[in-house]
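The excerpt is restricted to a subset of chains, each kept in its original location.
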Amino acid sequence: MVKPLADRVVLRPVDREEKTQSGIFLPDTAKEKPQEGEIVAVGPGRVEDGKRIELEVKVGDRVIYSKYAGTEVKVGDQELLILRESDILAIVEQ
Amino acid sequence: MVKPLADRVVLRPVDREEKTQSGIFLPDTAKEKPQEGEIVAVGPGRVEDGKRIELEVKVGDRVIYSKYAGTEVKVGDQELLILRESDILAIVEQ
Amino acid sequence: MVKPLADRVVLRPVDREEKTQSGIFLPDTAKEKPQEGEIVAVGPGRVEDGKRIELEVKVGDRVIYSKYAGTEVKVGDQELLILRESDILAIVEQ
């Protein structure tokens, strides 16, 4: 298992067919191309002024994130992405 | 539904005919081209020094925002924009 | 009406003839070209450390501002400018 540090999350990118089901479509012509994914692990939050700030997203959330953010890793067969919570734009509620 | 994180909002861009009704005209020759839109979702606010700062705008507000700000998403038929509250210049009161 | 957010103001640029009356002349050869205007709306101020900082300028003030600052909007017949208070250099007292 991959446990992200500070305000980072690990997410599983969601492919095009899955996106159609959720009703969110991310156009190719978008100025800043976003992507959709599912959170699989969250960090403990970063520390500011001696207090830890918990993340707003939780495991299982479907999110829209900035396409050029993060670092790809592969665990077994799964391609995952490690990125900061600030690169997540919104939660998709279904 | 798309639920923005931190100090982000989701807005629906307003087209030219609607703008004429509100009496605000945004000239093509403007130095920094602004746009008009309607807020459809607001984030919970960002956390600063352990306190959450609520947004000044609320759902239903008509706002002027910086044209080159934000990320386009499409939910069903609707083209929406996710952007930070700091990219909103003013509320248009009708 | 246009209601600016945070530390922004809306002002009406003042043209050359009006400037002559106020006795302030802004030379074309100035290193950073300033402009004169009249404040028509002020924001509530930005929040810092949980406290809102009110603006120093108020509606009706004649001010000198940096020429390349702000965003132009047109409300009915009036051309207005939305800019941050930090782009205002001084108040002109008459």
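Letters A, B and C mark the chains in the order given here, with residues in each chain numbered from 1 onward.
FYI, a residue touches a chain if its C-beta (ideal position, glycine included) is under 8 Å from a C-beta of that chain, and two chains touch if they have at least 3 such contacts.
Every value quoted in this text rests on a predicted model; they were computed, and no experiment measured them.
Asks: Hey, this file places 3 copies; any idea how many the whole complex holds?
Replies: Result for the total copy count in the complex: 7.
The rule we apply is simple: only the chains that are shown with their structure count from here on.
Asks: Which word fits the touch map of the chains here: line, ring, star, complete or other?
Replies: line
Asks: Through what angle, between 0 and 180°, must subunit B be rotated so its C-alpha atoms fit those of subunit C, rounded to a multiple of 5?
Replies: It works out to 50 degrees.
Asks: Could you state the distance in Å from the CA-based centre of subunit A to that of subunit C?
Replies: Their C-alpha centroids are separated by 41 Å.
Asks: At which residue positions does subunit B touch at least two other chains?
Replies: If we look for residues of subunit B contacting two or more partner chains, we find 49.
Asks: Going by the contact rule set out above, which residues of subunit A touch subunit B in the complex?
Replies: 23-27, 30-32, 34, 48-49, 51, 53, 56-57, 64, 66, 85-86, 88-93
Asks: Which residues of subunit C touch subunit B in their complex?
Replies: Residues 1-6, 8, 10, 41, 44, 47, 49-50, 68, 70-76, 79, 82 of subunit C touch subunit B in their complex.
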